[in-house]
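With one protein chain removed, the remaining protein chains of the complex are shown where they sit.
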Amino acid sequence: MLIPHPLLGPRDAVEFTYLGDASLLARPDGLAEGADAAFHDYVYLRDNPAGVHRELWYHEQGDRSWLVVTRNTVTHEILGAELARDVALAMRGAK
Amino acid sequence: MTRLSGGLIDRSRTLSFTFNGRSYPGHPGDTLVSALLANDVRLVGRSFKYHRPRGVFSAGSEEPNALVTLGSGARAEPNTRATVAELFDGLEARSQNHAGPLGFDLLAVNDLLSPFLAAGFYYKTFMWPKAFWEKLYEPAIRRAAGLGSLSMQPDPDAYDKGFLHCDLLVIGAGPSGLSAALTAARAGAKVILADEDFRLGGRLLAESHTVDDAPATDWIAGVEAELASLPNLRLMRRTTVWGAFDHGIYGAVERVADHLPDPGAGVRQTLWRITARRVVLAAGATERHIPFANNDRPGILLAGAMRAYANRWAACPAQRVAIFTNNDDGHRTALDLLGKGVQVAAVVDTRPDATALGPYRTYPAAQVTNTWGRRGLTAIRVAHEGGSDWVTCDALGVSGGWNPNVHLASHQRGRPVWDAAAQAFLPGACPPGMIVAGAAAGQGSTHAALHSGAKAAQTALADLGIVANLPDLPRAEDTPLNLRPLWHVPGKRRAWVDFQNDVTVNDIALAHRENMRPVEHLKRWTTLGMATDQGKTANVTAIAVMADLTGQSIAATGTTIYRPPYTPVSLAVLGGGDTGAQFRPRRLTPTHPWAQAQGAVFVEVGPWMRAQYFPRPGETHWRQSVDREVLATRAGVGLCDVTTLGKVDVQGADAGVFLDRLYCNPMASLKVGMVRYGLMLREDGHVFDDGTCARLGAEHYVVTTTTAQAGPVFRQMEFARQCLWPDLDVHLISTTDAWAQISVAGPQARALLGRVVDGFDLSNAAFPFMACANLTVCGGLRARLFRISFSGELAYELAVPARYGAALMARLVDLGADLGATPYGTEALGVLRIEKGHAAGNELNGQTTAQMLGLGRMVSAKKDAIGTVMSRREGLVSDTRILVGLLPVDAAGPVVAGSHLFAEGAVQQTDTDQGWVTSACYSPHVGSSIGLGFLADGAARMGEVIVAANPLQRQNVRLRVVSPHFIDPDGGRLRD
Amino acid sequence: MTDLIPITALGTPGGTQPQRARFGALHLAEDDSMGLASFSLRRGQGAPQAVALPGPGGFLGGFAQGQGIGALWMAPDQWLILGTGQALGDFAAQVAVLLPGGCVTDQTDAWAGIEITSDAGPGPIEALMSKLVNIDLAGFGPGRATRTGLEHMSVFVLRRSESQIAVLGMRSAAASLWHALTTAAARLDHARGTA
Partner (left out) sequence: MRFSALRVIKEALTGHKGWQPLWRNPDPQPAYDFVIVGGGGHGLATAYYLSTTFRKARIAVLEKGWLGQGNIGRNTTIIRSNYLLPGNQPFYEFSMKLWEGLEQAFNFNAMVSQRGIVNLFHSDGQRDAYRRRGNAVLLSGADAELLDRDQLRAMIPFLNFDNTRFPIKGGLSQRRAGTARHDGVAWGYARGADLAGVDLIQNCEVTGFRIAQGRVLGVETSRGYIGAGKVGVAVAGMTSQVMAKAGLRLPIESHVLQAFVSEGLKPVIPGVITFGAGHFYISQSDKGGLVFGGDIDGYNSYAQRGNLAVIEDVAEGGMALMPMIGRARLLRIWGGIMDMSMDGSPIIDRTPVEGLYLNAGWCYGGFKATPASGYAFAHLLATDTPHDTARAFRLDRFAKGHVIDEKGAGAQPNLH
């Protein structure tokens, strides 16, 4: 596969390490009420869609950027990639 | 000799080769098969199941029958398709899968037993008595299975890999591929043209047609010359593109030296990973046959192959041939053979309106219904409107139409689509970026192929914004096939569909009867298409036969899945490159050359090589060396290279806050100039890693990790920095390799260090336990000093730039001679830490918790660090196993890691299991074996005698539960 | 000055001389003279003036820049600063002065550098790269640099000129890197010999 790195252009997927669903960006507050249940959902449950999936890839043999890649899990077509940090900052802003 | 006139062979040179030990002549340009045919060798192999005599069936990589073992010794290569083996001087080939000589295969008895060996027979028997399957039946089946044999010696040749990028990859250099490549290359695009053959031209080489009123080879030569002159085109002969992967990545194997008598020091094959923005698939088509009774005799082959042998290689399997066809193509073979002086006994044409295209006898509305000839064809039975005749002939060409080579187009699960007009499966949804051209797209005439290739290239490049003009293409034949489908000749006798695996029309009928009708069931029940040719000459025919039986259309019946590789690929080239000692990189510590010079024994520790121990003269067993190193460290001072621990530089205004969230224990509160032990959890609450965290400045920390987890911890830190807390000002960089870090441990550590530091106060007051500092050593060399201990002794770790590591180690050993300075390796390191009760890899195995390590109180509930919440789950909290020390009751008793722990007297089974021994060693300090282990309720069981069971090695050892700190439990030595 | 004698990344005992090898047109030479330091911009910090810092995939190697300083882009807001002949001093300290306000970490001994030069133009260099790294050479002219994988190692490849590249690999894996590079170069040389 080729990952369309937003800064570096298409890069061989073997340079990356895959983590999983981009919902891992939304870590619950560990000090909040109900953290146990929130963390169970965060750590263990996945939508696991057959289709468009937003997922985290780490450019380990590259620039060490974490990316949010939008990819179709049925066709493997990649619809886009963003720096995860930008996505995470936007999520904070939206809160 | 059946060598004809003409052909693309170099008669000026004669090559000598052997088949089954007998020597034959051939010429450059020959394949093994064309040379064998020219030498009148028709019997080349045996079928898989029935051991039927088999001859050549095709002229390409689809060959089901002519499989040989090429070469000898360690270079012996089984199952090589002789049709594509390029002849060289000294080539050695042997036939396969027979007992006794090829002509008198004892296993041919299977053919007589064939009624008992019908499709699926083995699922229905061999079950009684039960023990006989593994003792008798299966060994017999296994012996009979398989085709060629491996040499059992390591492959001696060199292989490598490479990476290519292009705008357009053209797969196949037949007429459509050549015209595509020419179109694209002239437009300035970066083009790769790959073909499995050693000669450009594809099917054109096999035909007698003219191109622009001249031999096709003239046109090919012109194109070849032009392509060679264009620097933006890379021409790859002998290169098979075998797999289409995601996002335009194609796997290709270039056979660099398979055609050379001796590859020498060079590379035999190269695996290329080609990244192509666009692809034109011009892979041509494979001719199909028409099953009829006894259609598998040597001498019966595809009509197009027969024509290819005659035209390209000036070879023919016989002097008198017949043709069986349902289309005009069969007649072209007859014409070309006549032109080469071969006798054409008859053309048997299934079409009622068939007419001869030349001076030979044609049977219209006729079928071949049987054949004769034990080890080679001698006659065929022809049923025609007027009755039936025996026609004598020594070879029969069969033409049932052409199947487009849709394989690569289908590698991404796009199913081929049945086209009733073409009577063929055409490419369905192709991989993104691929366009199919020429015969692979059903554009089979030379004219159509040339034009579809150029058009495909133009369309592909237009996508990339590159304007390509269509070239002036030459005039070429454009005649239709006029095919009238016939999928098999009905009859009761065996008519082969899949030659190699001996699948007949009757087997398909049986599968139908037994309700194994979906094509996947058909394939699996009969083994259809599972031979080395992946059914290239069988599958479509079988689908049509099944469709006939079920009454469903061919389109509804559908195909099985086309899977890579297109043709089989050697495992050696896929493995590529270095596979022995260089299988993976080796990381060497900065003191490695010094340790080597000391005669150290090294051990693999993940990617690293580390000194395991340093034997001295007179030491004959590793334990002697290790005991000495341990005792010397505890008595004087020991030196160990600990560079392999991961080191991460953490800087920034929020570094402390950041580390507070990574470690379960507090770090922001750490004072500058101090070090703290830190425990990281995974988000699921289990222990991830441990290490130290040193604060060198207000906004500067250095984190150490275990050797094994250096990569994962750094990844986790980047994840936390970028994904979880992106608003923090934190900066990370690995410095593992930058610093050589040497542990200086033992009561004399301070004394020794005092001899290298540049005026630095090492006193306990100035530099207490868990202090750290930047300083210089040995006359101005910048260094870092950490007062931390893994051994339980007064200890420091001293870091200097890596290039000075070996010199520093040598200096310390030298200056410390009078203090007993002793280098120690990983074995002694392990003993020292077990004696001290420090957890390491065996304890931090991903299944343990802070509580199990006795560190439960480190998990701060006051902050939100990774893993804190999940570490509170009931299952983790209720686990009472905890790290304990284990001492043998009988001092001579062994403690063995991996033993399971039981209460004394308990039945030893899964549900009474109370824990296990994680680490064990001989402790020269204690004077016996000692161990660490996790034990249920361990904290409450100090002094209790338990049993360590190691049934694997029939050991049951009584152990006493003790504190895991075998030395200095109060930690006084650390702080002195 | 310390009296400890440094060794090169490929050094054997007493190995103070960099390794060199030649295969046809390709020259491979270990270079242990570069000072290296990472430089990260603090949150909100503006780009510094003293050294031009390249964008993603870029490398400003012009040793002509003041004080023989070059820079390559490592990661968002992070660069590797290269100082010719600065290996033995405290290069990080110099960089901290040159580029104030950011985070600087010494990397000099973290990397082993191999300079590869062709005396027959870009052909041999590109052929060598094609065997080792998955880089589209069409976009990898002089002034480009990237981190990528090479035989299971992580390396920086710097295109210094049409006919020269530098490969920076983890210092600890220098011997494996040298093995990979020399094996590929030797095979290319052999192939040319037999072609």
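All chains are identified by letter, namely A, B and C, in their written order; residue positions are counted from 1 within each chain.
Operating definition for what follows: contacts are C-beta pairs under 8 Å (C-beta built on N, C-alpha and C of every residue); 3 or more make two chains touch, one makes a residue touch a chain.
Here the structure is a predicted model, which means the values were calculated and not measured.
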### Task
Indicate each shown chain that the hidden chain touches within the full complex.
A, B
### Query
Looking at the whole complex, which of B:D213, B:D472, B:D911 or B:D970 touches the chain that is not displayed?
B:D911
### Query
Any idea which of B:V68, B:M236 or B:A572 touches the chain not displayed?
B:A572
### Summary
Missing-chain contact, candidates B:A365, B:V896, B:V926 or B:I967, resolves to B:V896
#### Entry: Which residue of B:R11, B:R143, B:R374 or B:R616 touches the chain not shown here
B:R143
### Task
Tell me where the left-out chain touches chain A, residue by residue.
1, 12-14, 18-21, 37, 40-41, 43-50, 53, 55, 71, 73-76
### Query
When the complex is taken as a whole, what residues of chain B touch the one chain not shown?
48, 75-79, 115-116, 118, 121-128, 130, 133-134, 138, 141-143, 145-155, 157, 159, 161, 243, 245-246, 249, 251, 271, 273, 411-413, 506, 510, 513-516, 518, 520-521, 524, 527, 530-532, 534, 561, 563-565, 568-572, 574-577, 579-584, 586, 603-605, 682-686, 688, 841-842, 845-848, 870, 873-877, 896-900, 908-911, 913, 916, 918-919, 949-953
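In this text, only the chains that are shown with their structure count from here on.
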#### Entry: Chain centre separation in whole Å, for chain C relative to chain A (CA means)
31
### Message
With centres defined as the mean C-alpha position, give me the chain A-chain B separation in Å.
### Response
28
### Query
Residues of chain A that touch two or more other chains: which are they?
10, 12, 60, 64-65, 83, 85
### Task
Find every residue in chain C that makes contact with two or more other chains and list them.
134, 136
#### Entry: Contact set on chain C toward chain B in their complex
1-9, 11-13, 15, 32, 38, 40, 42-43, 78, 87, 90, 103, 105-111, 130-131, 133-138, 151-153, 170-177, 179-180, 183-184, 187, 190-191, 194
### Task
Over in the complex, which chain B residues touch chain C? Could you list them?
158, 160-165, 190, 256, 264-267, 273, 275, 577-578, 582, 584-590, 593-594, 596-597, 607-608, 643, 649, 651-653, 729, 731, 733-740, 776-782, 800-804, 806-808, 811
### Summary
Residue positions on chain B within touch of chain A in the complex are 245-249, 275, 412, 432, 683-684, 711, 715, 718-719, 722-724, 726-727, 863-865, 868-870, 872-873
